[in-house]
Every structure is written in structure tokens, then in C-alpha cells.
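All protein chains but one are shown at their positions in the complex.
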Amino acid sequence: MRNTEPLLRVEHLRVEVPTRRGTLVAVDDVSFDIAPGEVLGVVGESGAGKSLTGAAIIGLLEPPLRIAGGRIALGSTRIDNLPYEAMRRIRGKEIGAIFQDPLTSLNPLYAIGYQLVETIRTHLDLGPAEARARALSLLREVGISGADERIDHYPHQFSGGMRQRVVIALALAANPRLIIADEPTTALDVSIQAQIIALLKRLGRDHGTAIMLVTHDMGVIAETAHRVAVMYAGRIVEIGPARSIVDRPSHPYTIGMMASIPRTAGQRGRLQQIDGTMPRLNAIPPGCSFNPRCTKAIDRCRRERPELMPVKETETACWQYATVAEAASA
Amino acid sequence: MVSSLAAQSGWWSRAVDSDLMWSFRRSPVTLAATVVAVVIIGSALMAPLIAPHDPYDLASLSLLNATDPPAWLHDGNWSYLLGTDNQGRDVLSTIFYGTRLSLLVGCSAVFLALLLGVTLGLLAGWRGGIADTLIMRVADVQLSFPAILIALLIDGVAHSVLPREIQTRITLYVLIAAIALSYWVHFARTVRGSTMVERNKEYIQAARVIGVHPARIVIGHLLPNVIGPVLVIATINLATAILTEATLSFLGVGLPPTEPSLGTLIRIGNDYLLSGDWWISVFPGIVLALLILSVNLLGDWLRDAFNPKLR
Partner (left out) sequence: MLAFIIQRLLQSVLVMLTVALIAFALFNYIGDPINNMVGQDTTQADRERLRQELGLNAPFVVQFARFVGRAARGNFGLSYQQARPVGQIILEKMPATLELSLGAAVLASALGVPMGIYTGLHRHSWVSQGMLAVSLIGVSLPTFLIGTLLILVFAVLLGWLPSFGRGTVVHIGWWTTGLLTVEGLRAIILPAITLALFQMTLIMRLVRAEIIEVLRADYIKFARARGLTSRAVNFGHALKNTLVPVITITGLQLGSIIAFAVITETVFQWPGMGLMFIQAVTFADIPVMAAYLVIVGFFFVIINLVVDLLYYVVDPRLRVEREVAAIG
């Protein structure tokens, strides 16, 4: 399918948190690749482990959370075990990040120009005037009008959408190869969301930046992502091309999720839902973690944990496809 | 996977297994503080039972025994373990009774401040409008000044204004009132804030719609929900109240030498420091320090245990 060398390779990532009642696993055996310039959407409910995966990649897991296994590689460099200073140099320069709330992401006491120039000069060897020029061009690129004047304004003088644009500009300041966008539009008005997503898409294309887009909003994913990974209870249950996931999902959870999205067109009926809730970290069922809520569960589902296996256009972790996959690989 | 401990029924096992108890048992400092506090408070409460002498029995005092050093020093006397003060009172016994007084004043003052502050806070938060503005203005003005100064001013003025005769009798109450009046503001502010938040929540709206009497709503529904932080403040304020009482007594406007608290004892002893009779100040000082320290530590632990952000 993809024959270029992957930009980011995550293999069997495991994130744990020790608590007084024992160690809990927040991210369990997660593996995926991101190709250069690709947009990978990571969807799932709150608590599924999407944000933690992103935090682990960029090296910002807060103790006592820690990477307990697996391997993360950027290009040919392994990055999950780097010392703090080495990882710091990669952050911002190779991998950037955007978080959910643009208001709290910006330091209220510094003008945005200062924050931009500081970031630029940390990673690129530019003098103050050149850094400022670059900051100005970044602001224009993200669509801030009157950039010459507004570069010296403070964060509280911008509206929510504008602030997020500033945040994007900051993330792009040192031209990273990968940006981890953690719920970038959740805190914004619906009317602004589309603008920001379109901006991200365009910038990704123009600069060749790969994006790992973490969200629980399927609509955003459908518009933007090339490939999608569906996470549930710390594991990836299905991964594949975006169109396949949205139109022809295989995993019962993905099917349930797609069905529960209200549509304005098409037949009206009862709003679908998946019974039950995602299990808490200290109460993950044995076997397939989705089995208590799954309408298609068989005995094997309660005993053995399924691995991702190729099914039709995607890879899915579900036992009902076991025979199909075995037949295909035979 | 679910812990079997928590599955045990019964509130005791749930309490012991709770996060609160866990953080308590985890911290050796808190444990030590509790032990110290229990020892001091316990011995103070049992003062009449365990004190070797009665420091208030004037007939038993003899100036011949005045300013005797502690028992293990030359000139010491084993029946006066920690020595005697300038009036011949046994320092150890006086410490027991004095601690008792300090605790009495501290607890009463905090309780009074809590009562006053919570009431005014509820009033201000629930009614809003003029009541709120008035109460908060007063609070703001008072908050511009440190509490101890206010307590000092109230107490000092009362001392100089009241005629001598009734002064000695009501000095205890004046002291408690002065300290309480200087601390009500913290309670009032917190409760007012919480009340204003809770006031708009659905369960309160529902009660109003049904027609429950406002007083019942406030006391029965609102109060339990705002009382949490108040208790933490109360514990922290207890240490401060004890400290304030000791300070006021030291300055001479607190408990008198006839019924001394720890602060008064230290004041008496101060005059004898230069002549080398150190025990009159030092022993009460150690007890006072340990008492405040342990209450402070307990208050710290309580605050950390209740703060969800630090979990």
C-alpha cells in the first residue's frame, strides 16, 4: 500500500500508571505508522488513550504515567528512550503539538510576537529581526489579518478562533515534520471549527507536515484524514483508510459508532447507541475488551484477546473475522 | 481485577481503605503529629486528674519554693519536676492547666468564628443585594488588616475600657470574642462564594419551585454542600487561634497571671531569663510550639487529602 519509509513508527507502545491498587494500563500494545505528509486520525471516546498516545510520542507524559514497553521511532531515530535534553531538541523542531484550549495554551503575560520569536530562535539560528520577519509571515500564513500590528498584541485580545491560529503558527514555527493535534477544535465554536480544520489541512499539504489528529469528532476525521485508527480502552481496534472506516467499517465498535452519528439526510428512525460504557482502566474485561457490549460476541471473545488482522480494506481486531483472515493468508 | 478489600461491606472497612486513610497512613509525619497532638490535648483535658499540684490553690503555694529549677538540676526538687515559677507554682501542673485554657480559648474562638462567618456568608450568598454588599464591604475593610492586629485592638480596647471589677471575670470571654471577631471573615467569604455557586444549581431551583421554605433550603440542602472547605479552614484556623491567644496573653491583654495560659507563662518567664531562670519560659514554650506544630500538620494533611488536584 504505502511504499515510502514511514516518518513515525510506533510499535507495541504500552503506557502504564502505578496506583495504590496496582498498575493500570492506559495504552496497551498500540502500533501504527505515519507516512510523511499523511494525516492520521485517531478517534475514540474520552479515556480511550488517544491523548496519552500523543503525549507519549512527544515525550510529555506526566509522572507517574510512564512508557512501560514498546518502541517509538522518528525516521531512523528511536525517540522513546532519549534523555530529556535530546528529546527537548526534537520537540518543536521535528514534532510539534497543538492542544485543545487555545486560551490556556498561550501565556497571558507575553505578546504573541514574543512567544513566536522565542520559539523560532530556540530552534533556528536567526537573529531577532529575521525571527520577527518569520513570525510575521507565519501569522499571515495562518490567516491573521493586520499581522504587523497584531504581532504585539496579547492573547486575551484575540478571539478563540484567532487564538487557535496563533497556536498553530507557534507549532509550525520551527517547521516540524509531524504535528500532534489533540482535539484542536473541541473548544471552538462550530462555525470556526471548519475553518481551523481547513487551515490545518492546507498547511499540512503546503509544508509536507504529517498530522496525527486526535479527536472524538468523526465528522472532522471524515473530512481531513487519509487514514484512521479507532481506539477503545487503550487499544487500536480498527485501522485503515479513512473512507473505508467511515463507509464500510468492520469492527463492531466502529460500526456502532458510525451508526450512532445523527444524520440529517436519509431515513429517520431511533437514534442508535451502543449499550453500556467504555470500561474504566481498573475494570477492563478479559479477552476482547469490547465483548460485554458487543452484539456479535462469541465464546472466544471472552477468553482470548484479538490482534489486528487484515479484513477487507482495513485491519481489525475482532474474532468474527478470524476465519476470513486465516483463509486470506493461507 | 477489582480490589477485594473494597468489596468488603461495612463502613469501617471502607473508611480504613479509603483514600483519606491511605494518605494518612502513608505519611509518617502526620502520624507523629497526631500522636503528639493526642498526647498534649489528652493530658490537658485530664489536667485535674494528672497534675501533681493544683496551681490555683493559693494556700499550697509558698514563696520559699519560688523559682526553683527543674528536678534534675542542682537545687531542684523532685516534687516539682520542671521547676517552679515566681509564685512558687509547679511549672508542670501550670502547663497542664494552661494548655487546657489555650485549647478552650482556641476551640471556642474558632467555633464562634465559624458560626458567625457561616451565617453571614449564607446570608450574603443567598440573599445577595444589600445584605451581600454590606457584609462584603465590612469584610473587605477588615481584610485590609491582619487578623492579629484586629484581635489585639478589640482586646486592648476592651481591657482599657472595662472597669477593673468585671474585667477579671469576663476576660476569658472578651478574649474569645476578640479572636473570633478577627477570623469570621475567612469563613464568610468561602461560604458566600460556594452559596452563590450552589444557589443556581438545579436541585436548589427544584426545591424553590416546589415551595420549600427558604430557611429549610439553605440549612437542609445548601449547607451540607458548602460545609466541606469550611471544615478545612477551621482546622487550619485552630492553630492560628491558639497562636493568637498565646500572643495576646504574652502581650498582657490575654489571660492573667492568676489563671495563666501558656502565653502568660512565657511572659512571666521572660522577666527571669536574664537572671538565668530559663525554665519558666522554655518548657511552656516547647509545649506551645509542639501543639501548634502538630495541629498545623494535621491541617496541612487534611487540606492535601481533600484537594483533588494533588491526588
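Letters are used for the chains, namely A and B, taken in the order the chains are written, and counting of residues starts over at 1 for each.
By our rule, contacts are C-beta pairs under 8 Å (C-beta built on N, C-alpha and C of every residue); 3 or more make two chains touch, one makes a residue touch a chain.
These numbers come from a predicted model, not from an experiment.
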| item | value |
| --- | --- |
| Sole residue of A:74, A:167 or A:274 that reaches the chain not shown, by the stated touch rule | A:167 |
| Sole residue of B:38, B:73, B:115 or B:141 that reaches the chain not shown, by the stated touch rule | B:141 |
| Missing-partner contacts on chain B, residue numbers | 141, 144-146, 148-149, 152-153, 156-157, 159-161, 239, 243, 246-247, 250-253, 263, 266, 269-270, 273-274, 276, 278, 281-282, 285, 288-289, 292-293, 296-297, 300, 309 |
| Residues of chain A in contact with the chain not shown | 58, 60, 88-93, 96-97, 99, 101, 104-110, 118-119, 122-123, 144-146, 150, 154, 156-159, 161-162, 167, 170-171, 173-174 |
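Quick note on the criterion: only the chains that are shown with their structure count from here on.
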| item | value |
| --- | --- |
| Approximate Å spacing (C-alpha centroids) for the pair chain A, chain B | 53 |
